[in-house]
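One protein chain is absent from this view; the other protein chains keep their places.
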Amino acid sequence: MSRRGQALFFAPGMLVFALFVLLPATQTWVDSVVVWKQGRAEWLGLGLYKMALADGRFQRALGSNLVYFLWTLLFEVVAGLMLALGLERNTRWNQWLRVIFFAPAVLSMVVVGLVFGFLFKDGVGLLPGWLNEGNALLTVSLISGWASAGFFMVIFLGGLAGIPEDVLEAARLDGASAWQTFWFVKLPLLREVVYVALLVCFTGAFKAFDLFWVLFRNQEEGTIVGTLLVREFFQYGHPAYGSALSAILAAVVTAGTILGMKALRWGLDRSWRSR
Amino acid sequence: MPAEFSFASLPSRARRGGRILAWALVVLAAYAFRERLSLSSASRDRLRFVHSFTTASERAIIDDAVAEFQRAHPELPVDQIAFNSETYQNIGWRLQFQGDRQSDVFFTWLGYKTRQADQEGWSLDMKPYLSAEDLDQFLPSTLGPSSGALTFLPQSVDLSNLIWVNRDCFRTNGLIEPRTRQEWLAVSIELRRRGLLALVQGNREFWPMGNLGAELLGRSVGVESLQDLFMGRIPATPQRLEGLRLLVDWAREGCLDAPGILSPGGIGTLSDLDAKVLFLGGKAAQHPIGSWFTADIRDAKDHGELRFEPGVFSVPPNPGEAEARVAVITGYQVNRRTRHPDLAVDFLRRLLSRKYQERFAALGNLSARKDAVAFTTEPIPRQLLALLARPAAMIPPPDTGYSPERAAVFYEICAKLLLGKLDLDGAARIWTEQQPSLAQKEK
Partner (left out) sequence: MEVAMTRSSATAARATLGDRLMRPLWILGALACLFPVAWMFLGSVKKTNQELYDHPFSLPQSWAWENYAQAVREGRMGDYLVNSLLVVALSVVGTVVLGAWSGYALGKRDFPWRATWLGVIFLGSILPVQATLFPLIRILQTLGLHDSLWALILAYIAQSLPPAIWLLAAYFQSIPRDLEEAARIDGASAWRFYTSILFPIAKPAIATVVVITCLNTWNEFLLAMLLVLDPMKKTLPAGMIAFEAAHSTFYPALLAGLTLISVPTLMVYALFNRQVMRGMVAGAVKS
């Protein structure tokens, strides 16, 4: 295929991607440092970023993101790994159970949020009080876990299926217990899959929006950066400040992903090699 | 979608036929849904009317007014854009001033939103298009600032803070409706002592109790000082916030929860609609919410679901306090960029005439027209009109009177007082602390 042919195939998709993702993403950065007032540009520099870092509400929202990430690590990733280990053997039963545990992952988060909102509704719900302040972040993480543990289970099942039979056979012959097999044989071989799961969980926790928007309109504890910036922009009418928050969120997610990828690979490889 | 299925296994003629059928289906679907897939018309020669009336009975009234306008001006078709109220308030209102398909006439809230529209140059001065008689139809206090341009025409007034009561519940417990703040607290504590839910409120969105807080505070410090507090011109001190003491007392005495009905703190997770359901279901003795609740009571009655006699009273005063009340005034503005200012105003003149406002009043609406008493027939709205006629200072609800962010700070304080997470000292501290960052953002 000629160069021109390649370009022709490549261009249309890239154009749509550039116009509706790359361009607005860049524009967000511009909006956070330059403000248009009556047709004149006003240079703000990093003023809005300084303001954001000093803004208690933003700090708490970012903290909530972090806490949510740590809880979902437990309720999504660890729970998913446990499900995968429990359902590893390829019996008919296990196939059915996998289908059931994955099912919530196909539901809209809006549906998940509203249904659990009804279940936990104070005054009438089955488990009233779970969404009250103090429990909010834990409960919302549990809900995420319900929705996504099956998804991580499937990721881990894929990894487990890739472990060569003879390695496990060797462990069996050595008389390794189930726990030893898991800790010394399976987990090190799963590390690529663990990286992926951690990154998916990390980006998911910082990109989150739907559940929080549906369940907590105003509760401070249920405010994360993703919902705060939408409120800043539309409700409070601070487009520039909202853009700065978006830019920070984007930076956190991309930097976290890229650094995380590097650090995980480096750190985990070493620790496993030394064992 | 399934990987197993393969077109290649079909005989080739059938495959071609299938392909033609598929394309035909796509074309057919595109034709059938062309309306949905169409862009909103970009034509300049239309009157774009943005509002948030979505119930069938409200739409019928608006449609009739549009039809009347259309008979008079067949050359200018009216496009109605009806948003859901929340979508419009939080998103649509701002976005309608961007792009090249802006609204011509739009629904709005008197206060912060109209002020901002005036400042940004989004609103038209309608004075040149209106006669003195036109303006004389409306209650003067509902027209906005009396000096300068006239950019707003009012449709209705809503009292934000009324206390709806379950009269049967009061009666069986031998209680009477309170006349002072002291009595009100005593009655609520007594109800709670008997294991009942004294007050139900859904404060998930913060504004319901925040508006009540504004009224309590406005009455105790006066309207001027309230404004100064909100704008950070005078510091908040625990003494100045004494009016909010009631919220602290409620939280301490557990008036907002009751065993087996609502757990402590539940108020922060319910929406205003949830609280409405609980009150109408007879689960609580009192429900503080605005005059729009009239419509819900009427609906419940019509459906035969109301099993008690409801009553209503306004926030009982403390001795020596100023008379003040929180009221929302809603109406319309015209976009300054409209091509048809005269016709836009003419449309509003028709819509706001007695003919259509009478029908809105029949839905439980409190009209901003002077002749409202003459055409409002339902007992509760009449009681409310009488209340409105009593002299009192008007306080805008914080979220329409001030920037939503200034309102949000106050709302959050009220919400925390109700959860017992703050005392008045803490409230004063937080409110004062927030001022510099609020001022900075407004620049």
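Per-chain residue numbering starts at 1, and chain names A and B are given in the order in which the chains are listed.
As a working rule, a contact is a pair of C-beta atoms (placed from the backbone, for glycine too) under 8 Å apart; a residue touches a chain by one contact, two chains touch by 3 or more.
Since the structure is predicted, the reported quantities are computational estimates derived from the model, not experimental observations.
Per the touch definition above, the residue from A:L138, A:A176, A:V230 or A:L264 contacting the chain not shown is A:V230. Only one of B:H73, B:R101 or B:R359 touches the absent chain when the whole complex is considered: B:R101. Within the whole complex, the absent chain has one touching residue among A:W43, A:W93 or A:W179, and that is A:W93. Between the chain not shown and the residues A:L114, A:L138 or A:A176, the one that touches is A:L114.
Of A:L46, A:L70 or A:A103, it is A:A103 that touches the chain left out of the display. Remark: the residues of chain B touching the chain excluded from display are 1-3, 6-8, 29, 33, 36-40, 42, 54, 81-88, 91-92, 95, 98-101, 273-274, 276-277, 280-281, 296. In the full complex, chain A touches the hidden chain at residues 1-3, 5-7, 9-10, 12-14, 16-17, 19-25, 27-28, 31, 86, 89-93, 97-112, 114-116, 118-119, 124-126, 146, 150-151, 154-155, 157-158, 161-162, 165, 196, 200, 203, 206-207, 209-210, 213-214, 225-226, 229-230, 233-234, 239, 242-243, 246-247, 249-250, 253-254, 257.
FYI, only the chains that are shown with their structure count from here on.
Mean C-alpha position of chain A lies 36 Å from that of chain B.
Residues 51, 54-55, 120-124, 128-129, 131-134, 216-220, 234-238, 241 of chain A are the ones that touch chain B when the two sit in their complex. Contact residues on chain B toward chain A in their complex (touch as defined above): 90-91, 94, 116, 200, 204-206, 261-263, 265-271, 274, 278, 283, 403-405, 408, 411-412, 415, 419, 421, 437, 440-441.
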